[in-house]
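In this view, the complex is presented without one of its protein chains, the others remaining in place.
Presenting subunit A:
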Amino acid sequence: MQDFTGSFRLAGRLIAAADPALVEIVLLSIQVTLSALVVSALIGLPLGATLAISRFPGRHGLVILCNALMGLPPVVVGLLVYMMLSNAGPLGVLQLLYTPTAMVIAQTVLITPILIALTRQVIADLNHEYAETFHSLGVPAHTAIAALLWDGRFSLLTVLLAGFGRAIAEVGAVMIVGGNINHVTRVMTTAIALETSKGELALALALGLILLAIALGVNALTSMINAPDGKRSHVRSA
């Protein structure tokens, strides 16, 4: 197959030329996914931590539900969000269908369960060490949650990365609610699907390589944020 080497060269050329259409698509992908990540983190981190340290009836069931929802297929999320935002649906008046906001909503729904479930696990592990101290000092729950989230920040960064990776890589949901409209809702993954369906396999793979490069860049950036304190987190996990 000529396509592999051709794709690498094409990817290089596209990046070198800073092709404006490509830049637009890449920026929109990052904007949508970061927005979804911010919203999901605001919901998922506190909820996950609460789930980890509080005791109430039905808690175990909720944990199982969140863990199961990590496997939610993106296309199902897309369908649900479409049915909500459609003009025939309950939220049609908002006129959000086929906008980037609709894509943010879909990705938020997709990754919030992941953030909740993974945060719960991280915080539950930490809480094993701290529970007695908190108890003896009579620390109120919200203070304990804040302290645990702060102390678990390095592991939680990885949790956020997991959410980011899942959101930026999915195609099923954003295709349905965004519509892959040129210059409006076309992101990396929907562009890849489109080029594949045109039989432009080399171009599709080149876009895939660029998507991979973005993911690498985000991970590298995160490890830079993490690095100076990296030792500390290593000591703790040891």
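In the analysis below, a contact is a pair of C-beta atoms (placed from the backbone, for glycine too) under 8 Å apart; a residue touches a chain by one contact, two chains touch by 3 or more; residues count from 1.
In this section, contacts and distances are computed from a predicted model.
You can't see one chain of this complex, but its UniProt record names it "Substrate-binding domain-containing protein", from the set "Substrate-binding domain-containing protein", "DNA polymerase Y family protein", "Fumarate reductase/succinate dehydrogenase flavoprotein subunit" or "Cytochrome c-type biogenesis protein CcmF".
Residue A:T101 is the one among A:T101, A:T119 or A:T189 that touches the chain missing from this view. Of the candidate positions A:V139, A:L201 or A:A215, contact with the hidden chain is made by A:L201.
From the set A:A17, A:A141 or A:V184, the residue in touch with the chain omitted from the display is A:V184, counting the whole complex.
Contact between subunit A and the absent chain runs through residues 27-28, 30-32, 34-35, 37-38, 86-89, 92, 95, 97-101, 104, 153, 179-182, 184, 194, 196-201, 221, 225, 228-229.
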